[in-house]
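A single protein chain has been omitted; all remaining protein chains appear in their positions.
Up next is chain A:
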Amino acid sequence: MSVLIFIDQAEGHVKKASLEALSYGAKVAEQLGTTAEGVVLGTVTEDLAALGKYGVKKIHHVSNDTLNHFDAQVFTAVIAQAVTAANATVVIFSNNVDGKAIAPRLAARLKAGLVSGAVALPDTSNGFVVKKNVFSGKAFANIALSSPIKIISLNANSYKIVAGEGTAEVAPLNATVEASRVKVTAVNKVTGEVPLSEAEIVVSGGRGLKGPENWGMIEELAHLLGAATACSRPVADVHWRPHHEHVGQTGLAIAPNLYIAIGISGAIQHLAGVNRSKVIVVINKDPEAPFFKAADYGIVGDAFEVVPKIIEAVKKVKGIA
C-alpha cells in the first residue's frame, strides 16, 4: 500500500505545484500509516533523490523520450503501471493543466473515485472524505470516495510546501510506453514571466486602466513583487492584454496568497476566479465598487495617482531606490 504522487515537470524542471502535491501526499500517507512514493515521466534535469525532503520515500522514474511530450492517453497508461508498481491506493495529482487531463483518464481506467480541485487533507476519521471547491469558489463540498483506489487532484496554493530532511530512492520503472496519437507541432511560451497559475502574488488590472498603454505601472509593480499579471475579461476581450491573463469564471481560476485588483469593479463572474485568494487588495475610485466587499485591504482612489506611490513604497520596503 502507498500514496503515489504524480510529479509534473516541464522541460526537465519539476513544477512548483508538484512540490505542493508531494508535501500533501506525504501527509496523506502519514494519516493512512503508509509511505508516499512519486512517479515522474520523461527526462528530468533536477536531482530527483532530493525530492525526498518533501516526504517521498521512493520515486518511480520512466525516462522514455516519448514522454517528453505530453499526451494524456500515453501518460495515463504509464502512470497506471506505476500505480501497480507502487501498489498505490491513493493517487495525487496537481489540479493543473496536465493533472486535469490525466487524473480523470486514470480514474476511468482504474475505476477509481476522483475528487478534482481538492483544497484540504482528506478526513479519514470515518471513511475517506475530501473537501473541494464548488460553484467556482463560492462554496465547498465534502466528497466521500468509496472505491478501492482513490484519486485526488489538488488545487494550486491549497497546501503549503513542507520541506524537511531526507532523500528518496530513485527507481527506474521499465514501463510499456505506447506511441502518441497527438503530434505536437509548436509550443509558444511566454518566457521570463511568472506563470499565472503558480504565482503567489498577482497584480491585476481592469477596464479602469483606460487602455493598454497604461499597463506599464501594473507590470512594474508586478515585477517588483515577483508577481504575475492578470486582467478582467473585457480587458482581454478588447486585446489590451493577452487572453491567458484573463481571470474569472470564464478565464483562469487562481488562488494566490495576494491578489491586487486595480480598476476592476469586482463583478460576480470576476470574483468567481479570484475569491480563493488569501489576501485581496482593491484599488478603485468608486467606493461603491462591489470588489470592496470581498477585499481585505482597499484604497478608494484614482489608480493613476495611487499605484505610482505604491511602487515607490514597495521599493523602499525592498531596499531598492
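One rule holds in what follows: a contact is a pair of C-beta atoms (placed from the backbone, for glycine too) under 8 Å apart; a residue touches a chain by one contact, two chains touch by 3 or more; residues count from 1.
The rule is short, and it goes like this: contacts and distances are computed from a predicted model.
When the listed names "Sulphur transport domain-containing protein", "Transketolase 1", "Electron transfer flavoprotein beta subunit/FixA family protein" or "DNA-binding NarL/FixJ family response regulator" are checked against UniProt, the chain not shown comes out as "Electron transfer flavoprotein beta subunit/FixA family protein".
Of the candidate positions A:I7, A:I102 or A:L154, contact with the unshown chain belongs to A:I102. Interface note: of A:G38, A:G263 or A:G298, the residue touching the hidden chain in the full complex is A:G298. Considering A:S23, A:T89, A:S116 or A:S204, the position touching the chain not shown turns out to be A:S116 (whole complex). Listed by residue number, the positions of chain A touching the unshown chain are 10, 15, 70-73, 76, 95-97, 100-109, 111-117, 129, 131-147, 181-190, 193, 195-198, 201, 225, 243-244, 246, 249-251, 253, 257-258, 268-269, 272, 275, 278-279, 281-282, 292-302, 305-307, 309-310, 312-314, 316-317.
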